[in-house]
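First comes the structure, then the notes that go with it.
All protein chains but one are shown at their positions in the complex.
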Amino acid sequence: MSLPFAGALMIYLGFLSLRYGVLHIDVATVWDAVWNYDRSDQGQVVVRELRVPRTVIGMLAGAGFAVAGALTQGVTRNPLGAPGILGTNAGAAFAVVTAIYSAGITTPAGYVWFAFAGALGATVLVYLVASAGVGGPTPVKLALAGAVISALLGSWTAALLLLDLETLDQARFWLAGSISGRGTEEVELLLPVVAIALIVALSMGRQVNALSLGEEVATGLGQRTALVRATAGLCVVALAGSAVAMAGPVAFVGLAVPHIVRAVAGPDYRWIILYSALLGPCMLLGADIVGRLIISPAELQVGIVSAAVGAPFLIYLVRGAKLAQL
Amino acid sequence: MTRTAGLCTASAAGILALAVVGLIVGDFPVPAREAIATAVWDRGSEFDFVINSLRFPRVVVAVLAGICLAVSGALFQALIDNPLVSPDIIGIDTGAAAFAVAVLAVGLDTRWLPYAAFAGAVGTAGLIFVLSWRRGFSGGRLVLVGIGVNALLTAVITYLLVRFPIERVSAAARWQAGTLSSSSWGDARTLAIGLAVLVPAAFLLIRRLRVMQLGDDMATALGVGLEPSRLAVITVGCGLAAAAVGVVGPLGFVALLVPHVARALAGALSGGVLLLTALLGAVMLLSADLVAQRLFAPTVLPAGVVTAAMGGPYLLFVLRRFNRAA
Partner (left out) sequence: MPPDRAPGPKLRAEQLFADYGGAPVVKDLTAEIPAGEITAIVGANASGKSTLLRALARLLRPSKGAVYLDGADICGLPTRSVAARLGLLSQSPRAPDGVLVEDLVRRGRYPHQRLFGQWSKTDGQAVERALNLTGLAELRGRAVDELSGGQRQRAWIAMALAQDAPMMLLDEPTTFLDIAHQVEMLDLLARLNRTENRTVVMVLHDLNQACRYASHIIALAGGRIEAAGRPSEVVTAELIERVFGLRVSVISCPVTGTPLCIPYRHNY
């Protein structure tokens, strides 16, 4: 798959995301909604007010999850490194539910910073737990630490949800992982964060390549590994945190996309990161479109669709030869 | 050995003491002497209903379920040689929860709950077996496949929680946290039957497990047939977890935490340490349930929330141990 094709695919899926949903809208109306907006046309309003923000958020969150996954996999040399597995989602969920419960925050835009902070805290904690002890953060240790901390945060989240029916009702839709019903406010808040982190990430390919050969080799090649790790870590947290804040806990985009990319782009992280930034949006938007159509007129949240596709993918990956000796 | 025996005696005494406290305290306190009399011989007592229909079965269920969970966790941790493994992490509990939540969400009679949960746990265990079998078992692969299955089932639960009306969803959420509040003698009987079969089996497997802990090569050299032994350990471990989850719901962290405490107190795995693990499981669940009932009385928390809260200090404990080992 060539780079232009990946770019074209992303744009095409973005276009589909504007057209399809409960209401199918023809191409001309979509065009007008974007270029000659007419408030009196119902179709144009749907496109402009609902689907444009949804599509933009899908793209940003998809790129965020996927690039965060690619960086994590490269820096930790761990094929299971991905935000969802490392507790990011559970951390964000816990923080958001806490916010709803204790501060009575009810708008997705209000969740954003809580989600961000929760994602950051949980990821750092998982990494610390997994890298303690002999052998550093091996795949199994990382996955287990992530699972344990996710379970812990998950039960605390459950406790909060139990204490208050209102909170449960508010939170359950956000918790499913969804990019619908979001306004432009989140985009305005997080676009700069995602953009800067993406640019830094895209410029780090060479350093990640060296690090993926191992700490000693990278040092031997004259790299300041601590600095690279810290920068990569900041990028991961900024990207995954923003993505969770926008789309809720969507699992598996961050895990699966870098692996698919590796199959088409080879082992060079300069390309892996770039392709991830293009194919991440494709996967998230694709899952979202499927979720809109599959039980129409109701909708399936994008988090559910991506888990339904991603979990079998994870199992396939684990059964593959590369991880067989775990 | 004497140290282990002493610890076991102390734990057994602790269970008795906690059980008596469990009979005494509540919204309707019963004097100690009357409580014991009513439970043991005095059928005509005015406290008969409170003691023999509410509190006594609840205490017995806590003891039995605690034993099931703790022994199950000890088996898994020994098998996979990782202190962070337990049946709840690899998806057995989630499988039970998915089925149980389905029962609640579609509005079936709650009397089907334990059966649905048990079926879910056993089905999930079977699924994990099949998916992680690839020219034999490997512990790491089992964990990772389990995490994948866990994610998939979580998506199913999320879907159910989003799809159905909030009243039913809230009942499901309550069950999901793990609670002993509606325990009956029927539940106790179910658990006792499971326990009578599976706990002796667990003790018979200990000798084998002690050898399997030396690594695959050494275990083969000492005459342990690896695949049948692993299958036996997983079957017994899953059976114990399924029995407990079917009755008390996916009560987290007992299976994870208790074997650790037992090992820290009494040393490497042996029959005596397994006995201590079983007794400590009962202690933990009994005390967690008491705290859950009385902490915010008259609001009763699910016991699972309390056991999860104990998970935080546990993680710090693991971190410290790992650091010392390094």
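A and B are the chain letters, set down in written order, and residue numbers restart from 1 in every chain.
Here is the rule we go by: a residue touches a chain if its C-beta (ideal position, glycine included) is under 8 Å from a C-beta of that chain, and two chains touch if they have at least 3 such contacts.
Keep in mind the model is a prediction, meaning the values are calculated, not measured.
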> The complex has one chain that is not drawn here; which of the drawn chains does it touch?
Replying inline: B
> Out of B:44, B:223 or B:298, which is the one that touches the chain we can't see?
Replying inline: B:223
> Which parts of subunit B are in contact with the chain that was left out?
Replying inline: 81, 83, 204, 207-208, 210-211, 213-215, 217-218, 220-225, 263, 267-270, 325
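We take it that only the chains that are shown with their structure count from here on.
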>> Could you work out how far the Cα centre of subunit A sits from that of subunit B, in whole Å?
In response: 33
> Which subunit A residues qualify as touching subunit B in the complex?
Replying inline: 80, 84-85, 128-129, 132-134, 139-141, 143-145, 147-149, 151-152, 155-156, 158-159, 161-162, 165, 168-169, 172-173, 175-177, 251-252, 298, 300-301, 303-304, 307-308, 310-312, 314-315, 318-319, 323-326
>> Show me the residue ranges of subunit B that touch subunit A in the complex, using the header's touch definition.
In response: 82, 84-85, 88-89, 131-132, 134, 138, 140-141, 143-145, 147-152, 154-155, 158-159, 161-163, 166, 169-170, 173-174, 176-177, 252-253, 256, 301-302, 304-305, 308-309, 311-312, 315, 318-319, 322-323, 325-326
